[in-house]
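Got a structure for you, questions after.
The other protein chains are all here in position, but one chain of the complex has been omitted.
Residue numbering begins at 1 within each chain, and the chains themselves are lettered A, B, C and D in the order written.
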Amino acid sequence: MMPLLLIIPLAWAILCILLPQRWLSLTIRAGLLLQVGAALLLTADVYVNGPIEYALGDWQAPLGIALIADGVSVTLISLSAVVALFVAFYAQSYLQRYEHEQTYFWPLFWFLLASLNGIWLAGDLFNLYVGLELLGLAAVGMVTLTGEKPALHAALRYLYAALLGSLAYLAGVAILYGAYGTLAIPQLGELLDANITTFVAIGLISIGLLLKTAIFPFHYWLPPAHGGALAPVSALLSALVVKASFYILARVWLDMASEINSHVVLYSAAQGLGVLGAGAILWGSWQAYKAAQVKMLVAYSTVAQLGYLMLLFPLAIGTTAVAAGLAWQGAMLHLLAHGFAKAAMFMSVGTLVLAIGHGKVNDLAGVSHRIPISLFAFGLSAVSIMGLPPSGGFNAKWLLLQSAMASQQWWWFILLVVGGLLTAAYVFRVFRISFVEKATHEFSSTSSTLDFTALALAAIAIAMGFFSQWPLSLLQSSGFQGGGL
Amino acid sequence: MSLLLTIVQTILIGTGVLFFLVGSIGLLRFPDTYTRIHALTKADNLGLGMLVVGLLPFANSPQQALKILLCWVLILAASSVSAYLVANKLQNEEPDA
Amino acid sequence: MMPEFTFWLPVVVVGTSLLAALIIFALPEAQQRTRSVLNIGAAVVKLAIVAYMVQLIMAGDIAETRFEIVPGIDFLLRADALSMLFAGLSSVLWLFTTLYAIGYLEGSPHRSRFFGFFSLCVASTMGIALAGNLFTFLIFFEMLTLSTYPLVVHRGTEASLKAGRTYLRYTLSGGAVLLTAVALFYGLFGAEAAEFTEAGGFQTLGEGSEVSLWLTILFFMFIAGLGVKAALVPLHGWLPVAMVAPAPVSALLHAVAVVKAGAFGIVRVVYNVYGIEFAWQLGVLLPLAILAAITILWGSLQALRQIELKKRLAYSTVSQVSYIVLGVCLFGPIGTIGGLVHLLHQGIMKVTLFFCAGNYAETLGIHRIDELDGTGKRMPLTSIAFTIGAFGMIGVPPTAGFISKWYLASGAFAAGMNWAVLVLIISSMLNAAYFLPILYRLWFKPQKQPWPDEQIAAARFETHGLLLWPVVATAVFSIAAGLFAAHAFSPLTWATLISVREYLP
Amino acid sequence: MISFSVDFWYAGIGAALIALSLLAFLLSKRLLKKLLAFNIMGSGVFLMMVGMAQTQNDGAADAVPQALVLTGIVVAVSATALALVVIRRFALASVVAALAAENKAAENDAAENDAAEKNGAERTGSDTAVSDTTVTDTALTDPNLNKNGDPQ
Partner (left out) sequence: MIAFDILLGLGMLLAAAGVFWSADLFRAIVMFVVFGVLLALAWLRLQAPDLALAEAAIGAGLTGVLLLDTLSVLRAKKTAAGKLPPVDQQLLNTFTSTRACAAQNNHGKGHENLRFLAVGLLSLGILIALQAALFMRPEAAVNLPSMVAEGIPDAGIEHPITAVLLNFRSYDTLLEVAVLLVAVIIGLSLRIPSNSNEQQAPSSALIGARQAAYAGVISEDGGNDPILRNFTQRLIPLVLVTGGYILWAGSTMPGGAFQAGALIAAAGVIARLAGYNIASRVDQLLRFGLVLGFLVFLTVAASVMFGGRPFLNYPDGWAGSLIFFIEAMLTFSIGLTLLSLFVHSPGDGAEPNAKSSQRSVKSGSTVGSDNGVGNRPPGNSGKAEADHD
């Protein structure tokens, strides 16, 4: 049943290439519903009888490739299925004015989804490399769709960063294979012992994945790419693509290297990752506050929010089991909440910019009463991004706060609280302008599907504030508990 | 018998390598492109011919011998055509030079 | 245990206005009638449910909604005595303010956006009232900030945007401090201690220096976080500035919802988290009382200096709310009764005053106090209501204000804090000092120049019906709360019922 | 510890190639040069992968890393081809954009001097989205939005 999640998107990618234009929208909707159905079935399966391992081609792990579906990967599969569903509906009405882009958007969309599912389920290091590569190229392809000069320039920078990142990752994998002779993650988890080769390999893998997750010092490529792309593309990129490489980083540090990560070298490296996260939060918020374009503001906000995810490492490595468990749940909940909220934010901003025609923040004057639903969607998603209750973002921040206290790391505690305020600073910039009475531009009408898909995703992010118990209990049944438990 | 063969073979391969060396020196020493093409195409092809003849007796199956000969023929054709094209292009660029 | 449906009762209360908010947002601007019907309908339904729950509490049964929201922490809505006090106050006043707002905003733009956020505020206030533990309280406390910001900046002018910015700075940083305090509290003492229990969770805690040190720090962080909304002195900056908002917003939010939420939070923390005895042993009540006293005096002094009517009322709110905080710190049942009952009385009286100020602004275009000469004759009913409200503020006998000040003073004597009585007396004199000149202008001064911009002509009644009758109703309420104080359903008996349960038998 | 062998030597060379091409990648300013550096770094990584793997169990040829490297080469080629396609399109877009800006500037001058006659000076080129791009516009901060309101 599990490979269905890989077969459906790949098959639909081919369909989107071959089928003529008029049947396209129907097949896409069918594919999306199938995808969500398969994701929910797998979730139920894992929820009932725990993690499942699936040997591809009936070859056992070290020789063949194994797919591992545990609580975490299943939650992420459902996240990507639901977000993809709404982004696809949004894209169908958003891309009506871009026929050239439309023909090439859909194959790339499905390949992106296939690589995402492949990464969530992968249990093999090299398989993750090919998945990352497919993800990177599809994402770059989507950024170049408009064919305009700034988009192409941003796509080039993104491509070079992604390629450098995956090469560093591959070097790390090469060393691990050279040293231990196997690529299967669970097997490596047992074999790994704390020596120079392992540290160098994990270091290289981490640098590569940090580059692809655009964490602070390596974030230069993200804002122009996410800011310059079409709205549905930047929604997908910010909500899902950037998370894939973070997920691998978490799996490498907390699952594969779980025995040896209390070693002093890895412990201090984890604190280093935390410092990078802090840098991302401060720098991203500052840049977002200064950004002139509203899409750049949202893109820098992604850079800042990724900083919170990096706090998982200092809080989960070398700390008590309770603190590690809380940190793990907090980080995963933040990943989910940010996925929904950021996709909704980019979609609503896309609608606003499409209606106004100009992208600057102070062009948004007088939006509140002309395009209320999109602004309301932006508002709801902003609540979750700021980590104000009642939202998924708040519960995630709460869990991270508790974990910081349980592990006596007060500096992360302060960072989390201050980070929330910084986020509020740049989010309310948009609100302040939208409530201005006099509009500086005339508004063209946009179709309502654009507003309601964004609103739906934002509502999910808010609803997670009340129902975050389901995903969290699913994480409970996950194979690995973030090193601690 | 085999001693004679090895002597012939070493002589042939020796001269072949020598021709390659001459070709490379020609490449470095000659003033402009036209003369360089001559050095490269002529000397190297001859050197290659020597090598092929030197290797033929040691081919362990007739197919392999044929393959080596095929290689030689192909390289001959390719290098001469590309030499011509280079010269032709140069001619179009600056007819007077 | 009553049948299953009491589980859903609190959720329904909060849910009605949430649902109303969503529907109103979706309503296009034109459908004015359906929007008003929906508004009033939601307010009435909520009032009915609250009345039923009050009746339930009298029968000694507690309606409660509880489900696990974050591992180890529950989302808890519980309707106990204290929450019913605040829920009752806000649902009653909400009905009147909705009526008043419909009248006040006649013909002004973006009303569906206004009423949407309006009912969102209602929902969050109800949530604050019914919250059963610190976590749920924090959720609705922050929700209140978010839903009041659009109301403050509703007019979209430069001044209101600036006011919105200061409002946000104060409330968001206050929220951050509160979040830190609540997180630390949960981390150090676990989820059970954070539940609001009748007599507070810490009666018998030993004198361990480590724990009590943490508890005092946390107490003052709580006070700082809640103090922003309760407009305690250093943190009150946003209140006068927010007067730029339309009258119903300043009347309801800054007299009832936001400010009271802060005071209610302090009451919850002192009584139901720490417990009054333990707080007294910890010695944290005295500094809080001093802070409240300073706020009372400072607010009254500032009110004297204001020339704008709404600004003066705003500063008087700042000082009046600190009466509640002072009442809370007076260790003894009578002091508690004084504090709690003032929570209600001040709400009713302040709403009346703000409604009158709104009427003057809307009908005659009067904003400054010196323009008030001779309005008594032109708008008799509103001016009478204003006079009743003013007397209540000063504490003149028949009004509700007198009752609460009386109990506060006797509570202070009982607790042996005589200086508090002195503060009460001085502040009453200051109240008189800034209210009586207004009354004098209203009734005894002839009308000097024509009204600044008279929008509504003096037809059969002085102004628009929807503007007039809510004012009269609240004025009558403030008199009734004073006269029939001993009645079964009056605020005073309700306050005594709560305070009896607060203190150990 | 491993003894000196052919595989170890080439793995070492692979490592040297990685370091060298990383140096070149970070220092070079030209996109094509960076692309060459990327390709050579890829080859270095592949060399290391096969070399290091084959130092295990005394130098026997190991099919798995070789298959992985084959996949890697194909992936590298597709990434390079994609980069080249984007570079070409970017070069073309730059020429077209630069010329558009240059022509726009020419149109504006013409518009200005006839506007000067009608002393309707207000129609400076502020409203047309393209005009404000100087020729060497930094592509990132100041996108030249095109006429029909396409977001950049």
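Following the convention adopted for this analysis, a contact is a pair of C-beta atoms (placed from the backbone, for glycine too) under 8 Å apart; a residue touches a chain by one contact, two chains touch by 3 or more.
Only a predicted model underlies this, so the values are computations on that prediction, with no experimental measurement involved.
When the full complex is examined, the chain removed from view is found to touch A, B, D. The residue touching the chain not shown here, chosen from A:43, A:73, A:92 or A:144, is A:144.
Considering the whole complex, the residue from A:11, A:24 or A:421 that touches the absent chain is A:11. Residues 32-33, 74, 77-78, 81-82, 84-86, 88-90, 92-94 of chain B touch the missing chain (whole complex, contact as defined above). Residues of chain D that touch the chain left out of the display are 1-2, 6-13, 15-24, 26-33, 35-37, 39-40, 43, 46-48, 50-52, 54-57, 60-64, 66-71, 73-82, 84-92, 94-100, 102-103, 106, 135-136, 139, 146-148, 150. Summarising the interface, chain A meets the missing chain with residues 3, 6-7, 10-11, 13-14, 17-18, 54-59, 62-65, 100-101, 103-104, 107-108, 111, 114-115, 118, 126-127, 130-131, 133-134, 137-138, 140-141, 144-148, 153, 156, 171, 175, 178-182, 187, 191, 193, 195-197, 200-201, 203.
Just so we're on the same page, only the chains that are shown with their structure count from here on.
Note on chain placement: the centre of chain B and the centre of chain D lie 39 Å apart, centres being C-alpha means.
The centroid of the Cα atoms in chain C and the matching centroid in chain D are 61 Å apart. Between chain B and chain C, the centres computed from C-alpha atoms are 99 Å apart.
Residues of chain D found to touch two or more other chains are absent. Residues 11, 18, 25, 31, 34, 38, 41-42, 45, 48-49, 51-53, 55-56, 64-65, 68, 71-72, 75, 78-79, 82-83, 86-87, 89-90, 93-94, 97, 139-141, 143-146, 149-152 of chain D are the ones touching chain A in the complex.
Put simply, chain A touches chain C in their complex at residues 329, 366, 368-369, 372-373, 376, 379, 383, 388-390, 394-395, 398-399, 401-402, 405-406, 413, 417-418, 420-421, 424, 428, 431-432, 435-437, 465-466, 468-469, 472-473.
On chain A, the positions that touch chain D within their shared complex are 97, 126, 130, 133, 137, 140-141, 144, 146-156, 159-160, 163-164, 167, 170-171, 173-175, 177-179, 181, 224, 228, 230-231, 292-293, 295, 350, 353-354, 357-359, 444.
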